[in-house]
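This part shows chain A:
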Amino acid sequence: MLNVENLSKQFTLHQQGGVQIPVIQNLSFSVDHGETVAITGPSGRGKSSLLKLIYGSYIATSGSIQILHEPDWLEATQLAPRQMMEVRNKTIGYVTQFLRVIPRIPTLDIVAEPLINRGVNVSDALLRAQHLLTKLNVPEKLWSLSPMTFSGGEQQRVNIARGFAAHHPLLLLDEPTAALDAENRSRVMGLIREARANGSAILAVFHNEEERHQVCDRDIAL
Partner candidate 1 sequence: MSGPVYNFAYLNEQTKRMIRRAILKAVAIPGYQVPFAAREMPMPLGWGTGGVQVTAACLTQDDILKVIDQGADDTTNAVSIRKFFVKTAGIATTDVTDDATIIQTRHRIPETPLNENQILVYQVPIPEPLRFLEPRETETRKMHALEEYGVMHVKLYEDIARFGEIATAYDYPALVNDRYVFDPSPIPKFDNPKLNNSAALQLFGAGREKRIYAIPPHTKVKSLDFEDFPFSLPKWDKPCAICGSQTSYLDEIVMDDQGGRMFVCSDTDHCRKTQALK
Partner candidate 2 sequence: MNSLLSVSNIAKNYGDRVGCHATSFDLWPGEVMAIVGESGSGKTTLLKCISGQMEASSGTLGYTKRDGSIVVLQELSEAERRFLMRTDWGFVHQDARDGLRMGVSAGANLGERLMALGGRHYGRIRSSAEDWLQRVEISTDRIDDSPWSYSGGMRQRLQIARNLVTAPRIIFMDEPTGGLDVSVQARLLDLMRGLVRNLGLAAVIVTHDLAVARLLSTRMMVMQGGNVVETGLTDQILEDPQAPYTQLLVSSILLV
């Protein structure tokens, strides 16, 4: 599903005299369908950066990232913006703890949006969104409001619901459960298991050891 070879990333900070900060060096690994792989390592080792490289938010300095975007294997480091958008729409899901949305859009619409973008009809998409929000304990009276004013935990759960709304063959999770209480954490774990059972390849950064052991098949240490 995902094939990373000799991947390196370093930042060049032109504002600071061109200082170079290496983040990832010559990393190779692959992730298969139905596999959940954890990225581990102390903070500052580039765990989040690796996810952003795969998602296309960072540009690789060298190396290759191949993604199976049915039915083709694509070299993600070479894609034009519109191709990457297409890959994100159909193949890669990316869930962080931070919600970034335009003001005024109701929660329900935010969660349903990835499905609608794929062409799922609106009422089905909204049904799925309701299901996920219920599962993640987001009170129904909040659904018609913009999450801008929600608490941090509520925003995070809205974001997770959005991330899991559509089926993504490749899921990138960046500490999705950080700051959630035990009950909600276990619900998110349930969603991850569900996605894996549906054949998603999952690459995740967990902030908590116990969770990692619960769902992960193996680790990649940075």
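The candidates were selected such that all candidates are chains of the complex that A comes from, given by their letters.
Going forward, contacts are C-beta pairs under 8 Å (C-beta built on N, C-alpha and C of every residue); 3 or more make two chains touch, one makes a residue touch a chain; residues count from 1.
Every value quoted in this text rests on a predicted model; they were computed, and no experiment measured them.
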Pick the candidate touching chain A in this complex: 1 or 2?
-> 2
Residues of chain A defined as touching candidate 2 within the complex | 11-15, 52, 56-59, 81-82, 84-85, 102-105, 117
